[in-house]
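Quick notes on the structure that follows.
Here the complex is missing a single protein chain, while all its other protein chains stay put.
Letters are used for the chains, namely A, B and C, taken in the order the chains are written, and counting of residues starts over at 1 for each.
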Amino acid sequence: MAATAKSLPQPRARVAEHEDPRVHLMHDPRPRGEMNDMVLESMHTATWRYWIATGTLTFLVLTCFVFAWYYLIANGLGVAGVNRPVYWGIFLVNTVFWIGISHAGTFISAILRVMKIEGRRPFTRAAELMTTFGLVQAGASIFMHMGRVWLAYWLFPFPNERGLWPDFHSPLMWDFLAINTYLLCSTMYLFLPLIPDLAMVRDRAKGWQKIPYRILALGFRGTEGEWKNLHTAMNIFAFAIIPVMFSVHTIVSWDFAMATRPGWSSTVFGPYFVIGALHSGMAAVAIVLFLIRSTMKNMKYFLRPEHFNLIGMLMLLVSMAWAYFYFNDYLVPWYGGDKWEKILQEFTEKGPIWWLWYVMLICNVAIPWLILWRKKWRSTPWLLAIVGVFINIGMWIERYVIIPEALTINRMPFTWRIYIPHVEIFLTIGTVSLFLLLYMLASRVIPLIPVWEVQEGQESHTLRRVGKAELSTLTNIE
Amino acid sequence: MARRFFNALNQPLGRIGVFIALLAVFSGVVWGIVQTQKPPEQPIQFPHNLHVGLGIQCLYCHSGALRGPSPGIPTETKCWGCHQQIPIQGTELPKLAAYVENDKPISWVPVAQVPDFVHFVHRPHIAAGLNCENCHGNVAGMTVYQNPQVINMGWCLKCHRQKAQDNPVLYAKLTDCGTCHY
Amino acid sequence: MSPEISRRDFLKLASVGAATTAALTGCGPASRYVTREPYVKMPEYNYNGLSTYYATTCRECSAGCGLVIRTFQGRALKVEGNRDHPVNMGKTCPRGQITLQGLYNPDRVTDPLHRKQRGSNDGEKMDWDAAVQVVTDALTHNQPNEVAFLLGMTPDHLFDMVSDMTKAMGAPAPIRYGAPAMFESRATLVQAAQTVFGQAALPSFDIGGADLVVSFGANFLEPWLSQVSQTRGYRNLRQGTPNHRGLFVQFESRMSQTASKADEWIPNKPGTEAVLALAMGRIIAEARGLPLPPAFATADVNQAASQADINADDLKRLATILGNAQRPLVIPGGQALAQSNGLQTAQAILSLNAFLGNLGKAGGVYLSPIAPLEDAYHRPASAKEMADFVGTLKKGAVKVLFVHGVNPLFELPKSLSFADALKNVPQVISFATFPDETALEADYVFPDHHGLESWGYQKVATGSNASVLSGAQPVVSPFHNTKATVDLLLAASQAAGGQIASALPFKDELEYIQSKLSTMLSNANGFFTAPEINSFTAYFQQHGGWWSTGDDRLAPTAADALNANIGASVSQFDGDGEFFLLPFVSPTLAEGGANKPWLQELGDPTTTVMWNTWIEMNPQKADEMGIQDNDIVTIVSPFGALEAPVYRYPAIRPDTIAIPFGQGHTAYGQFAAKRGVNPVDLLPQKYNEAGDLAYAGVKVHVQKTGRARKLSKMEGVLGVYGFDAKQ
Partner (left out) sequence: MANDLQLPVFTNTSEQEVSGKWGMVIDQDLCTGCQACVAACSMENNVPFVGEEDANYGRSMHWIRIERFWSGTFPEVKMTPYQPMLCQQCHNAPCEPVCPVFASVHSASEDTNLQVYNRCVGTRYCANNCPYQVRVFNWRDYTDARARPWLTSLQNQLSPDVTVRRRGVMEKCTFCIQRIHQAEQVAASENRSIADGDVTPACAQACPADAIVFGRIDDPNSRVSQAALNARGYHQLDELRTTPRITYLHGASNGSNG
């Protein structure tokens, strides 16, 4: 391999502390075989706790997802809490929420990969999985929301003898296409970096288990050419998927921004929704990483405080950005003086469910700002996970405030009514548990840690003694 | 192992197997569609050909077609109007006689049906100069009536589009959703 | 009309089929197994694929509006107004529209029943011959004076027939009653007309012709006398004459639907209408510089204003406006007459009209035209007469009681204890179409056809300039195994033989009606004439009745009305409660609508409440008492108590609470039973001098129960009453 050395910029403070560089994963290398075994072990060990958790989740999915949805379809949306004027309820809240979750995955792996942030290496895959599984929940929520879901295929443009096509004026149509595109891209993007690891698993798997991995690994043998093609493909995808990702949530926001409703038709919604998505997404990554680290074997080696520190910083950053955009979105109606917008704001702050609004602000702004300043706290996995939980609650409520609560107020005051969810609650639990279940199953089928990326990173990092200080140097492996 | 499977598929026999499987699926679908399209059992095997052959106008029995949405299916009253003067013979007439004796209605099964959400009205179509056989086919050649073609929206539209090609106002009217669906 | 129809429901099937096909592609397969069961021997005209329209008369109330029913293949599909009919001129009220849900109501009495035990829901079915036998025995085995008929406000031909029958057999004449009559205080109006105009007729108020209408509690835009024609009058008052919008002032302690359309609503204290009317008369007289008529002599303006708890200046101002109006009209009605001084109130107001000089003038007071087949206006029984009748029942003087078209157990004040009276009647025979409370207490139920299935006529009491006999005919053949009561009684009287048989030599209802109509053949005033009865009947059916072409209203004269001193004073109230109780007829349900689901789902015009009874209470007062919306309160009057949720109604006097009448059935079908409460439970045993019930003459206590029940409303409370109001 052609190796060109260049020194990493090192903050002076770091050097002064004389900290042991081996706290960094990149400087704490282990033999390849051992590392692969560690990953495989974590993949293959299923404790009784694991089975209990899986069982409960399966039960929850069957009751709160499968049965509840059947019940909904069989009896019509009357069993949900939607009414006039709140025609869109928690279903849409969940949709937007899960799309948001799905954002962080791509954001982390794609953007960080493009920007060559080395800290990303161990947890890109965990994030990418979130994207795919999150989108599944988002899609399911949209279908739950439809009055006649068995006709959902009419949203596909397919030629028919009636000469009927979907209406491409409709933001819902854009939404539909955007989400499909995103699901496709993110799945591919999840699969590409997976190939070498699958090959690795294939080589170590025995008996029938070989077959699926052999098929999935596409005969990857790790030759120069294969690596080269893989890198090229991944770079292309990494660059290509970023605009897709931004467009998706912008388009989701257009569902609302395009409507002639107080609180909805706002031009800032595009970026605002993207930031909101990242906000909840980053938090979700933190939670997931904490769970993986604390429940799976050997993960303490791969996922280290430094990584939580990195995520923590991103969370703080995004939280500030979100606060800024929310302030924008709040300022315009407040200052703009449109009658209906004013009533709506009054309603959110003083109405029967005024507390939602304050909970949202506390969870989304106050808590992260108070906690994430300190590196020590940032690097504490469990603390970060708790903050993540709060942020996700806050972001879910934010969507709730935007959809059902804003829908309560329209230009016909005679029809204003409060929305009281019924079966939606179960379906929400259902989507969450389905997400977790898929994740848990995946954790035992594919390596959650992109071993080859870590190894690549460790190979390219070396320590070089310059005078007293030990400097970390990075070799670009081409 | 998996490779062996795929190799097997590559053999001529394997290909034939795949072909047969696809064929089975396809024919199953076709069969299902055919089932929905086939004419239902009628209480009496009414010989249209005979009656039309005798020169009886369609509108004599299906009189509603002139002014109303539905042409109507005649009751035994109408049948009996003639048939009480004709000797009861063959297999079907006794059934009719039985209906009349027991004072029971003949529960005909409408065949040329459109769904409830389609409001087909005969009146304007006849006013537009269409004849019964334009849509109902050569009834003189049928015994029990069955539709000459699938009655679906594509079929309706085809004709509507042709009719109104050169007249934008009429075209708007004839291709308007609200013309049939309300 | 049409021969027997077998029951069909192809539309339901079709919709099911539609669902299945819709699930496929949105376009159906070529054939579906939807079989429609046609008529046996279906008449040709039902196979032309066209709708058939029949003219008939609405039976939801006694106004006698003409309807045109659209029928298709033997089913009644839609009610439309009869354009030529002088009462409603093509318009209808909601009850008229929804009468179809009565016709196809799932709870109708389907067969003649013999009820072994009164009050029990189950009765054994019997055939009509047996029914005829039962009636025959009832007529023959009892002394004539032991037979009593209690009939409703509709239909008139039944009333006539029963009158003839009772006359023939020497039995007491049938008693006629209905809750509307009670709430309209017809007896009071007629009595007042008698004393003021010297004619016992129903006054007719030409609202449309007036340029200023002052109404004392008259809810003429609600079920009161003739809603549709009065609403038409209101239209003409407002927009009838170009560039001149007539004014309308309402004195009422609660803003009723009618008052909500008034330019000014004056919330006066209940029972002070008489003094107010006289005071206005006095003001006008003084303003015109006329000698003060004795009628107004006793009036004292300021005292009246203070008694009525209104601003004296307002009173003066309005009086001046009234005095300067070119075509002023003052209407008495509603709660104003339902007081101990109701009769004086009516007299005072009628004589105020007389003083204003609008008698028999456009926009003034007339006397309603005498209906055909009538010599004079025969009003239904007043509450007092009903009380006497109940008394006779209690004494056990009546051995068999026939009930038709009225539901006394629901419509009479509880304090009359009609239920006990019924216990002393050995045999009760009800002809109810629906299983109402009284039918449930009857030994036999011989269901009459629904109004749309029956022949008949209705003598229009008021609401049109012409004298009208509104004709009814079956628009569909009977849906159930029911029998026209007139047919039943005719058959019974034939079987009874003797005088009755000879007095009623008719083979069926239609023949009886024709015998009545035959007297009108020679009447040249009608808009049609016919040489002989059959063609006359044909026209009668075709046009939905007979009416004269001219204006038959009588111009009243009040020679010395103003010289009589009307000793009007503030009315007396029973009970020592802190609230005046104001029961009013529910504008959407009226007295008989509770069993029709769509009427239940129509929002009340002023409160938008559906499906339930509510208690209207002033919000400020409610705040004092700590009562929120939907809080259930107990209302205690000296005569009873009831519980219902509160609706904080902004436009009602703080010292008044109002309850709609129409709900609170214990039977009467699944949509009506056990729904809401019935204000008649609270009503006093108290009558004005005309014998009408002083139903607004009681004061009640209100207590919180601590419980609450959500009222179903059209309005979203958030938007109408603000975020802090409870939904």
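Here is the rule we go by: contacts are C-beta pairs under 8 Å (C-beta built on N, C-alpha and C of every residue); 3 or more make two chains touch, one makes a residue touch a chain.
Values in this document were obtained by computation on a predicted structure and should not be read as measured data.
Put simply, the hidden chain is in touch with A, B, C once you look at the whole complex.
Summary of contacts with the chain left out: across C:G66, C:G81, C:G123 or C:P203, the touching residue is C:G81.
In the complete assembly, the contact with the undisplayed chain comes from A:S266, out of A:S186, A:S266, A:S319 or A:Q458. For subunit B, the residues in touch with the chain missing from this view are 69, 115-119, 121, 123-124, 127, 169, 172-173, 175-179, 181-182.
Residue positions on subunit A in contact with the hidden chain: 75-78, 82-85, 87-88, 145-149, 151-152, 154-155, 164-167, 169-173, 176, 255, 258-262, 265-267, 332-333, 336, 338-341, 407, 410-415, 417, in rising order. Listed here are the subunit C residues that touch the chain not shown: 8-9, 11-12, 14-15, 18-19, 22, 26, 72, 75-81, 88, 90-98, 100-101, 103-106, 221-222, 227-228, 231-232, 234-235, 238-239, 245, 255, 257-258, 260-267, 311, 314, 479, 587-588, 597-603, 605-606, 608, 610-612, 618-620, 650-654, 670, 710-716, 720-721.
The rule we apply is simple: only the chains that are shown with their structure count from here on.
Central chain (C-alpha centroid nearest the global protein C-alpha centroid): C. With centres defined as mean CA coordinates, subunit B is found 54 Å away from subunit A. Here the spacing of subunit A and subunit C, counted between their Cα centres, is 67 Å. Chain contacts: subunit A has residues 160, 162 touching two or more partner chains.
Each of the following residues of subunit C touches two or more other chains: 22, 25-27. Across the interface of their complex, subunit B is touched by residues 160-163, 208, 210-211, 214-215 of subunit A. Put simply, subunit A touches subunit C in their complex at residues 85, 150-151, 154, 160, 162, 346-347, 350-352, 408, 412-418. By the touch rule above, subunit B contacts subunit A in their complex via residues 1-2, 152-155, 157.
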